[in-house]
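Yeah, one chain of the complex is gone here, protein chain that is, but the others are all in their spots.
This part shows chain A:
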Amino acid sequence: MSETKVIEVAGLTKKFGDFKAVDNISFEVEKGEIFGFLGANGAGKTTAMRMLTGLSKPSSGKGKVAGFDVLKESERIKERIGYMSQKFSLYEDLTVKENIRFYGGIYGLSRQQIQTKTSHILEELNLDQVGTKLVKSLPLGWKQRLAFAVSMVHEPEIVFLDEPTGGVDPMVRRQFWEAIYQAAELGRTIFVTTHYMDEAEYCDRISIMVAGKIKALDSPDKLKDQFEAGSMDEVFLKLAR
């Protein structure tokens, strides 16, 4: 296995009864890559991501994340990854600082580390003024960026983002992607699902899922060439028909 491959998946399948939510997908993700996972609603993106993060047990196939087996070593994987779910997952009735402390503590950070992390995150996100405010009082965009920062509190190798920019305005989406680039520059691998085609352009490589299968996988430019399309929008429409 190559040193630079942080995610390797072969024939991964998830069945719910007779329905194959994810049908025999295979791909690899390089270290430091921003890997986009595209698809319509219900195409199986979230299910695939949940299998990689150890939240869902694959029905068949195999896979390795951060060097650990998705079938047998999901708890080891969890130490190495960050995850930001579609549902907002910070505690609304805790303050910004308390959320950072809580998740830091869960990931086994020391008091000292938690303190450094907290001031770092507050500074980075310009949240100094609201550190002791309840999370529920923050605007959605701030919450999303905070959730992203918190998902990386333990400095994971890979961060999984499930539609992180759902429902936020273009300004915040832009800030969010800047944050993603920053994380990638630090050598972190970003695995992101989205259904915004413009966001797809920001990714190093993308895979497009249709009805549980990966229909295309390459860099945005190569995909546009391959499908003779002017934009990712067109590529997507051609695939989804």
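A few points about this structure:
As a working rule, a contact is a pair of C-beta atoms (placed from the backbone, for glycine too) under 8 Å apart; a residue touches a chain by one contact, two chains touch by 3 or more; residues count from 1.
Here is the rule we use: contacts and distances are computed from a predicted model.
Matching "3-oxoacyl-ACP synthase", "Chemotaxis protein CheR", "Na(+)-translocating NADH-quinone reductase subunit C" or "ABC transporter permease" against the UniProt entry of the left-out chain gives the name "ABC transporter permease".
Shown as candidates are A:S56, A:T165, A:T189 or A:S207; the residue that touches the absent chain is A:S56. For the chain left out of this panel, the touching residue among A:F35, A:Y83, A:F148 or A:F176 is A:Y83. Interface residues of chain A facing the missing partner chain: 50, 53-57, 74-76, 78-79, 81, 83, 85, 87-94, 98, 101-108.
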